[in-house]
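Only one protein chain is missing; all other protein chains are in place.
Chains: A, B and C, in written order; residue numbering restarts at 1 for each.
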Amino acid sequence: MVLTTPGPGPAGRSTRTGRKHLGGLVLAALALLTGCSGGTSQSVSTALEDSSSAVATARIALRQDMDGKLTRAAASTTLDDELKEIQTSRSTVLKLSPATQEERETQKQALDVLDQCAAGFATARAALAANDGGAPSVSDGDKALAGAQDALKQLEGKVVSP
Amino acid sequence: MTSSPDPLLPAPPVAGRVLDAQLHLLDRQVLDHDGVPVTTVDDLELSGPAVDVEIEPGTAAPVVTALLTGPVLGTRIFGGRPPSSRLIRIPWKDVAEVGVVLRLGISGEPLDAGWVERWVRDKIIARIPGGRHDPR
Amino acid sequence: MKRLLGVALGILTAIGGFVDIGDLVTNAVVGSRFGLSLVWVVAVGVVGICLFANMSGRVAAASGRATFEVIRERLGARAGLANLAASFLINLMTVTAEIGGVALALQLASSVYYLLWIPVAALAVWLVVWRVRFTIMENVTGLLGLTLIIFAVALFLLKPDWGMLAGQLAPAVPEQETVWTYSYYAIALFGAAMTPYEVFFFSSGAVEEGWTVKDLLQERINVLVGFPLGGLLSVAIAACAAVVLLPAGISVTSLSQVVLPVAEGAGKIGLALVLVGIVAATFGAALETTLSSGYTLAQFFGWSWGKFRRPAEAARFHLAMIVCLLVGIAVLATGVDPVLVTEYSVVFSAIALPLTYLPILIVANDPQYMREHVNGRVVNVLGMVYLVIILVASIAAIPLMIVTGAGS
Partner (left out) sequence: MILGDLLGTPVHDADGGWLGRVADVRFVLDGTPHQLMAEPRLLGLVIGPHSTASFMGYDRNGLTQPRLVARILRWRHRGSFLVLWEDIAMMGPRSVRLRPGFTRYSAALQKAANG
């Protein structure tokens, strides 16, 4: 709902410690209530937020796999769970009926990025299934997901809800 | 709060123990003489008086004749009443003790109130392997 | 010596048995989105569950009456039935969530799809309910559930910035969330800590184990030591999520995310332990909730109940539990996300709390039931304070659910 999704790493950590003023919060909530009825950009940004959470999870799982901290079963289950999340977001965006040209554009861009995420997941899952040494490697999967993560972040910056 | 005086006369003293139906009888658990739950008190049956008939002064007060259970619970909650033939009764003469629970002086096994339990036991539960296994 | 051992065992099982799928999921979600800023709710919830579990155990020990018999007797048939309907449905949701939790944890361990584990998990629950002795059931799942302490160990191994973590403890709304989502998750956490089934189960368990007033001291120690330590486990789950997931911008929506911080801190061994702990905790809770659905129905209608009886001597009780498990399987078979079921079940629990706790408070003051063991003044004051808190949470839950779109 709120769009200041922090990025990974210490930069995100520092924004979390900031506290909003109560009055501002009430206003934001009211704005949210009145704007909740719909809006393509609102739905798109929620979908992008959910997706970037999923991609970030998958990257942690892959890194842990490379560090030997995670079992294959747990890593592949995590990827499955997060891919499901991406697919849910994608079908939400697909079902939107944008009213303006601008919104249609936003929808299309979001679908492109989500497809890129799904492709990243496909690479990562293939890497895990290839069981070491094969191609693609786990770090290839991580690279693909990193690319998708950057694309997500860029688009999130562009889609600002009213 | 408790100190506010009650303007009404206290009820004339009576010799025996006083039981309020809602408070001491209805919705209480009924156990048989072995302590096995039989049912709850879903309703009570009275010996009188005749419904909507003028009560002659000096008529003896009605008494509780039986505990009722079964479909009467549904009608007590949702309204209406089952026909008298469908009431499942436990005669008051079988009640041995009224406390936090009502204890019967008899075994619950042959009572009408237990037919569903017996049916479920004989047709389903006892037929599953281990159904009669004593857990202790 | 034997007595001391009993006390230790009781405390350990109370710790291990405290956490269930609701606590796991809700604490991880809250940790990943709100950091530690909602820990105070866990504290409030733990004091509340200590208070009322203790009270219901005392009622059961002093009068031999379990909680739902008391509820029907005090509220009467009509309000009692409304209460039964609400409590039973929530309980059924919780059974479903716990079985789903067992299956999800088994998927994480084996990578076999969780839907295939569901019939296995439900069958195992039924077999234990059908056959295993009550005390063995309690002790085994409780002790295995203790492996969840790995959340606390992992937290130390993650070497977090302790000062910053402590700084999050003050109740405040993080920047990227609203007051409404904050309040919504406060209620969810409260509901997860105070779930009514714990009281149904606790009081019925006291009857199952034949407690008398002599056992009250031990019961009090179990609750007053075990539950707060269990609450600390909940906080450790939230803290792990706050350290690993929150900075990465991850908000928890699946069980796999709940265990990632443990793998991060403690590696594969940690992962193995946490999976054992989750399976044990959710399996234990599945047993407790399944039994609770039997207890509530049987106690309302006055059926014969209890695991201390042969199944044939508590036929409707056992049939009711079989039906509940089948319904749980059917619900999960639709493919509904067990984590989502969990999130709803804790909020609905919060809504139903007053229905359960008011009658307990009243009966714990009734000398006909309690003789000299009625509530003391302090307990009554605390009880009333909690009744007000519970009432506020219950009334606010549905509006908040609508406003926040169930916390999204």
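FYI, contacts are C-beta pairs under 8 Å (C-beta built on N, C-alpha and C of every residue); 3 or more make two chains touch, one makes a residue touch a chain.
For clarity, every value in this text was computed on a predicted model and none was experimentally measured.
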{"item": "Omitted chain's touching partners, listed by label", "value": "B, C"}
{"item": "Contact partner of the left-out chain, one of B:Val36, B:Val72 or B:Ile88", "value": "B:Val72"}
{"item": "Option touching the unshown chain, where B:Val36, B:Val95, B:Leu111 or B:Ile125 are the choices", "value": "B:Val95"}
{"item": "Touching residues on subunit C - with respect to the absent chain", "value": "74-76, 79, 358-359, 361-362, 365-368, 374-375, 380-381, 383-384"}
{"item": "Touch list for subunit B against the chain that is not drawn", "value": "1-2, 6, 8-23, 25-26, 43-46, 48-49, 51-55, 57, 61-65, 68, 72, 75-76, 81, 87, 92-98, 105"}
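Basically, only the chains that are shown with their structure count from here on.
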{"item": "Separation of subunit B from subunit C, taking each centre as the mean of its C-alpha atoms, in whole Å", "value": "35"}
{"item": "Whole-Å gap between the CA centroids of subunit A and subunit B", "value": "62"}
{"item": "Touching residues (chain side subunit A, partner subunit C) in the complex", "value": "1-2, 4-10, 12-13, 15-20, 22, 25-26, 28-29, 32-33, 36, 46, 50, 52-53, 56-57, 60-61, 64, 68-74, 76-78, 81-82, 85"}
{"item": "Of all residues in subunit B, those that touch subunit C in their complex", "value": "22, 26-30, 36-40, 42, 69, 73, 76-77, 99-101, 116-118, 120-121, 124-126, 128, 130-136"}
{"item": "Residue numbers on subunit C that touch subunit A, as the complex places them", "value": "35, 107-111, 164, 167-168, 172-181, 244-251, 253-257, 259-260, 263-264, 267-268, 271-272, 275, 403-405, 408"}
